[in-house]
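One protein chain omitted, others in place.
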Amino acid sequence: MSSTASGHAQLDPRLALPFPEAVLPVLRNPQLRKNVAHAIDVIQTKRAKLVLEKTDWQALRTAASAIRTHALENLGAYLEQFEERCTAAGGVVHWAADADEARKIILDLLRQENASEVIKIKTMTSAEIQLNPYLQAAGVDVFETDLAEIILQLGNEEPSHIVVPALHINRSQVREIFARRMGLKGLSDDPKVLTNAARTYLRQKFLSVSTAISGANFLIAETGAVAVVESEGNGRMCLTLPKTMITVAGIEKVLPRLQDLEVMLQLLARSATGERMSPYTSLWTGVTPGDGPQRFHVVLLDNGRSAMLTKPVERQTLKCIRCAACMNACPVYRQTGGHAYGSVYPGPIGAILTPQLMHMEYSQSLPYASSLCGACYEVCPVKINIPEVLLELRSQVVNQERKQLTRIFDPMYLGLLIANLLFAKAWRFHLAQRLGRVGLKLFTRKDEWIHSLPNLGAKWTQTRDLRGLPDETFHEWWASRAKGAK
Amino acid sequence: MSASVTSRQRVLDRIRLATQSCAKNSAGRAEDYAKLPRNYIRRSQPGASVRWELMIKRLREYDAEVVECTPDELPATITAQLTASGRHSFVAPVGLPTEWRSTGFQWKIDRGIDTSEIEQAEGVVTAAFCGVADSGTIVLHHSSNEGRRVITLLPDWHLCILRATQLVETLPEYFDRCLQPPSLATYISGPSATADIEMTRIKGVHGPRFLNVILVSDENVSVLDKDAVQTVSIPAEVGSLKGR
Partner (left out) sequence: MRASLFITCYNDTLYPETGRAVVRLLERLGVVLEFHPKQTCCGQMHANTGFRGEAFSQAKRFVRLYQEAETVVIPSSSCVAMIRDQYPGLMDELGTDTLRKEFDELLPRVYELSEFLVDKLGMDDVGAYFPHRVTYHASCHGVRALHLGERPYKLLAKVRGLELAPLENVDRCCGFGGTFSVKNAEVSSAMLAVKLQDIVATRAEYCTALDNSCLMHLGGAMHRQFAGMKTIHLAQILASTEDSPAEAVL
């Protein structure tokens, strides 16, 4: 059964709606909000318990942050080392400057194999470069093998989380999708039954398809190894049974030495799924004669990452190990789910990674999709100071706006420039307070509250009242008290 | 391929330019790497019996079946496990000790047998490289008594034999045990599972749904010694990685 061409138009930053608009249908969808909150709560509870148990948790975070920072500061050297070792072990390393190149390289490799079908392990990197629709259009059938990815693929849905991509879909929705697309009558919505349906559906594919595509959790410079962490075993199937393996990985995934996994693996599963270790971690180096694929290719993907290396405040974004702890902790994501971010990388990490990958030409609303509460930074296993990056990107967005003629029509922009002028001199500020007090009297009702404001103010009053400005500011009170005392 | 060569140069040039103020040469890198802060627990020093008990606890937490035995009892314990499974045909890695291949069962010794044959086997028996008690992880380096990766993947039932001397407490201790970094490894910390549907944990998607472990004691850990086990607070050994 062939898959559909699932376009990612909804998650293409170039086409996505700005965040404040994109959230509206989600916020009006109680079922979706409930599904998201439930999934998050399960992971958060498990994670919290394990973090408490791990008495050296903070030391691990510090080490992980340092290891990742060191790797990024020396990325060129470590990538070259990885390439050399991987090649010596029988792998072939390709370099893709952007998504377009990566897709072409992969299609070329498939053509060389005469592959008309390919099995895939879940990899957000492949979603980032929109690989599936490209391959489908070129006549290659793509079979996702992760349960969540199958649900999305068959249901023509988009991922909304980077670890549990189908968390926005409940069991009866899955039942409906499987019944329809797998042609199964009388399928119950028991997750066990549904999972078994997927297992049966895939078994033959694993045993027959000769080319697989994966991502990578980590690339090891010291040995040229690739590490993939997973729960279901479909990863092991894909990287053991086929003849040819293609791994596409962002250039930032590299760790200096294999032993660095002793830190990363302790942090990853606890952060991602609330487990001490994921059921399976697979490590392979190039080609092993007699064991697994005899042809192995790695496609190293830049696609905007190298541009993020220059400034330390931006560079830290690349420390990310894709655990999704940030979005599980995020009170914004909890209400909106992932689709509203218009990117395959949602949540706090998406809010900083997506605009940067797009060279700040798109997704400018994402750095503002945060109340700066800091919960993400608190849980990030590699200590990415996400609020700091958000603020940096906000200033970059504003600096873009400063150059645009249309800025004079943006009430927020004007308001902030004026406010700055007012704050510069106390007399201006005080005058503005007095004028504001008078002006807002128009909107202040008998109960001394404002229930409705025009324009930008309406954004506040649509759900909140505002107490009318008191007749005396604090500084006026202080001044009159001082005078009275004399 | 020439496009890819240019891309390689392009990407590396971009990286070099972007990191010129912080990238170090080989000696500088090694020095920086050695100084990275590693104040996490690298080794704990409980008694061997604490590791043993913890490993059993963790394995049972993810529903692996665990039995303990002495070295003398091992062949009989294996037979008992195989019999209890109700299965008859098993794959064995080519280096599996002969006395572990109990009589009365069909053995397919993997000298490069076909995938379809492995698919038809009902179970597999292997040794392991190491067990990490902290997470109940079984480490396979796919040596001759552990077998190719496919044989611990396709059959539905996996019996793994681990000696007490192969147990470590922490993940860093496992890496310290590797005389050189393995080129091929699988870390098993539970049967395959998914939580993709409403976060309901379902076991056994792909990969063996049943994991059985036999823990074999040695002189340091007696099966009878369990009463002497105390939970000790772990004095952490912290600091830098040992040089290699």
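Here the chain labels run A and B in written order, and each chain numbers its own residues starting at 1.
In the analysis below, contacts are C-beta pairs under 8 Å (C-beta built on N, C-alpha and C of every residue); 3 or more make two chains touch, one makes a residue touch a chain.
What you are looking at is a predicted structure, and each value in this text was computed from that prediction instead of being measured.
> The chain left out here touches which displayed chains?
A
> Which one, A:V332, A:I352 or A:C380, makes contact with the chain that was left out?
A:V332
> Which of these, A:L24, A:A88, A:A138 or A:V438, touches the one chain of the complex that we don't see?
Looking across A:L24, A:A88, A:A138 or A:V438, the contact with the absent chain belongs to A:L24.
> Counting contacts across the full complex, list the positions on chain A that touch the omitted chain.
Interface with the chain not displayed, on the chain A side: 19-20, 23-24, 27, 33, 331-332, 334-336, 367-375, 377-378, 391, 393-399, 412, 416-417, 419-420, 422-426, 429, 433, 436, 449, 451, 456, 459-460, 462-467, 469-470, 472-479.
Note that in this section only the chains that are shown with their structure count from here on.
> Using the touch rule from the top, collect the residues of chain B that touch chain A in their complex.
Residues 3-4, 7-8, 10-12, 14-19, 22-24, 26, 29, 32-33, 36-42, 58, 62, 112, 115-116, 119, 134-137, 142, 148-150, 153, 170-172, 174-175, 178, 181-200, 202, 204-207, 236, 238, 241 of chain B touch chain A in their complex.
> If you look only at chain A, which of its residues touch chain B in the complex?
35, 38-39, 42-43, 55-56, 59-60, 62-63, 66-67, 70, 72-77, 79-80, 89, 94-97, 101, 105, 145-148, 151, 164-167, 169-171, 174, 191-192, 194-195, 198-199, 202-203, 206-207, 220, 222-223, 225, 231-234, 236-237, 240-241, 251, 256-259, 261-263, 265-266, 269, 273, 275-286, 288, 290-292, 300, 302, 306-307, 309-310
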